[in-house]
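Sharing a structure below in structure tokens format, with a few things to ask.
As you look at this complex, bear in mind that one protein chain is not there, while each of the others sits in place.
Letters A and B name the chains as they come in the text, with residue numbers starting at 1 for each one.
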Amino acid sequence: MILAAAGCRDEREPTEIVLRVTDWGSPVVESDFMRIEREILEGFEQQQHRAGRKVRVQKEQIPGPGQYAPKLTMMYVAGCAPDVVHLDASCGALFIDNGMLMDLAPLMARDPSFDRSIYFENVLNITRRGEAVYAVPLDFTPMMMYYNRKLFQQAGVPFPRNGWSWEDFLTTCKALTVMPPGAKMPTQYGFNFENVLPFWIPLLWTGGGDVLSPDGRRASGYLDGQATVEAVQFLADLILKHRVAPSIAERKILGGDAFLNGKAAMDLKGHWTLIDYHAPDRQLDVGVVGLPTRTGKPVTIIYVTGIAISRSTRHADLAWEYLKYMTSAQVQIKRVASGLAISGNREAADFYRARDDQDNPIEAEFHQAVEYARPAWGATVENFPMCEAFGQEMMEDILYGAATVPEATRRAAQYMDAVLAP
Amino acid sequence: MSRRGVKIALHYLVLLLIAASTVLPFVWMLFTSLHGQRAELPTMANLFSPAGGYHFDNYRYVLTYGELPVWRFAVNSVIVTTGVVLFQLALCSLAAFGFARLHFRGRNSIFFLFLLTMMIPGQVLIVPLFLMVQKLGWLDSYWGLIIPYQYLSTAFGTFLLRQFFVTIPHSLDEAARLDGCSELGVFWHVILPSSKPALATVAAFAFIWTWTDFYWALLASSSRTMRPLEVGLSAFRDSYGMTCWSLQMTAAVIVLVPVLLVFLALQRYFVRGVVTSGIKG
Partner (left out) sequence: MISDRPRNNWRGYLFIAPATIYLAVFSLIPVAFAAYLSLHRWHLLKSDHPFVGWGNYTALAANPLFRGAVWNTLVYAMASVPLGVVSALVVAMLVSRPLKVIGVFRALYYIPAVCSQVALSMVWIWILLPEKGLISYGIRFLNLLAETVGSIGGMDLSMFHIDLSTDLLAMRGWAMAALVLMSMWIGLGPRMVIFIAGLQNIPETLYEAADLDGCNRWQRFWYVTLPQLAPTMLFVTVTTTIAAFQLFTPVYMMTQGGPQRTTDVVSFHIFQEAWRKYEAGMASAQSYVLFAMILVVAVFQIALMRKGLDREEAAQ
């Protein structure tokens, strides 16, 4: 009996259907967002109840940095995959290209009530493979340059404007770095650089460089190509030469998020940080602008959370209902009210854009960036997470002074090649 | 004090220092688990006097919190470990009897093979075992947690028991045989009852090795309801990270207490087992 109770599916009464949904994040952290999520789930259960079905949504959160994709993959391998998956598109290629997810196109075609145009088209395209669609956008964010308006005003520096160049950026950083005479480190930095590849890769793009070749199969020639090397050098110089961004040791001493603490004037982040910036006990006056560019063309990266259905699910119809519910305008408006991200649903996104402060139209800036943003490599290249690790180690080596930029990029490119095409 | 007295005192002092280094972390762990959930990491100053008194309800909270069902992890650990221990006792005692008492062709060679398997590192076995278990459909089930990863216990347990059985006087066997016992009878009525200490040793090792197994448990269980305590604990750490030390430590204490109890009860046997394998091996 004990052994019969083993196994993954949680079956109680035969009439209740349990829909298993996985998401990342810690299940134990209580926050407003978690409360809203729970209310939304209960809303779905009630909606189904009114339609005569007994449904329970079992939300399984998989905690730990970098653990979501591996643990979720192992669930597929072990044969106990969930019904619905929150998919981080930047590691989506692994799931999409190995047949773990259901093609949603037939479901869309079969359902007359479904209108594809509620989604941003180019965001939806990230999880497409030809005609097949493997996830619909739940929410997303382009990465933008935040600036602390108060610090800019104090320094008398005009706010940055779209189309600004790398030189403009460097000048601005210098103007906003405050180094009192005799001090060991600046009391205020121009730019809060964090060695997280998903954050700094768009800066490579603004320099005309990239980590991988256009077809995503090679790093050699690209990561260690001239444009990229110059871009990486530019970033490293911010820290090592111009000292407008904190070094690794200085970051430790600062502790916490330097931009959040008002110790840095600019930061490259996504929409979600607005939650912290606008928190009642913080109230940072921030503005948002596109990234500085060297090539003249604007570019940035866009991170998408999609919602997908497992191919192995036994409740495809219910999962589809759930998917429609979660991406409907009403639910989305509630879900991103905290400022988490831009809703994948156009109506909900426009709802918040309409509420922009006319002096400081943050949502509009984000929306503008969506037009030219590029998806993450992980949406099409399976082993990109490993490449991310190599890229970050490369940057660490450079920032510790353990290697020059050409050496480090060449070595990292070799490592990346080895995992991209074994 | 005489020179000899000083030496003895010094002796004890050194031993106490080492003991302190062993015990201190556990003491810290225990008292941290009694601090409030929102509290900062306790310092030496306030370790024994947490704000708001001792929070014993942390234990109830950790055990019953729905998202990370520690009680469920504990149940899994108990089931899996009991299964392994019983399985091992059966397997090893039967085999040891065969090696110790019965003569058959190839006996020594096969016994030697048993010993050789102890040289195999777990890493070599885990990947193919995983694939095999996947094919059997045992992944994420008690079968997959109990059966596959006991090669070390089996070889070690058989070795230990065989060494012990060999020391049991044959006269007891003969007496039983004269009474008409078959081999199985001798095994059941003579050897086993005389071997309680050795069997306890095998059980103790199997218990500890299974209860604290992390790697295989991590792979063989996927869904939250199947996780044993070790793996659940690491998920606990992932969830709380740097934020809530007291609950992390509560979970850690819950994981450690059964093992400590078993150890304290059976420590004689641990020592004996380790010594037997070391000296006679």
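Descriptive notes on the structure:
Heads up, the rule we're going with is that a residue touches a chain if its C-beta (ideal position, glycine included) is under 8 Å from a C-beta of that chain, and two chains touch if they have at least 3 such contacts.
Predicted model, so just to flag it, every value in this text is computed and none were measured.
Touching the missing chain, out of B:94, B:168 or B:181, is residue B:94.
One of A:41, A:55, A:94 or A:136 touches the chain omitted from the figure, and that residue is A:94. From the options B:24, B:51, B:86 or B:166, the residue with contact to the chain not on display is B:24. What chain B contributes to its contact with the hidden chain is residues 8, 11-12, 14-15, 18-19, 21-26, 28-29, 32, 41, 43-44, 90-92, 94-95, 97-99, 102-105, 107, 110, 113-114, 117, 119-132, 147-151, 154-155, 158, 170, 174, 177, 183, 187, 208, 211-212, 214-215, 219, 229-231, 233-234, 237, 245, 248-249, 252, 255-256, 259-260, 263-264, 267, 270-271, 274-275, 278-279, 281.
Contact between chain A and the absent chain runs through residues 70, 73-74, 76-77, 94, 98, 100, 252-253, 255, 383, 385-386, 393, 396-397, 400, 402, 415, 418-419, 422.
The rule we apply is simple: only the chains that are shown with their structure count from here on.
The geometric centre of chain A is 42 Å away from that of chain B, both derived from CA atoms. Every residue of chain B that touches chain A in the complex is listed here, in rising order: 65, 67-68, 79, 134, 137, 139-143, 219, 222-226, 235, 238-241, 243-244, 247.
Listing the residues of chain A that touch chain B in their complex gives 2-3, 6-8, 10, 26-29, 60-61, 63-64, 67, 71, 74-75, 77-80.
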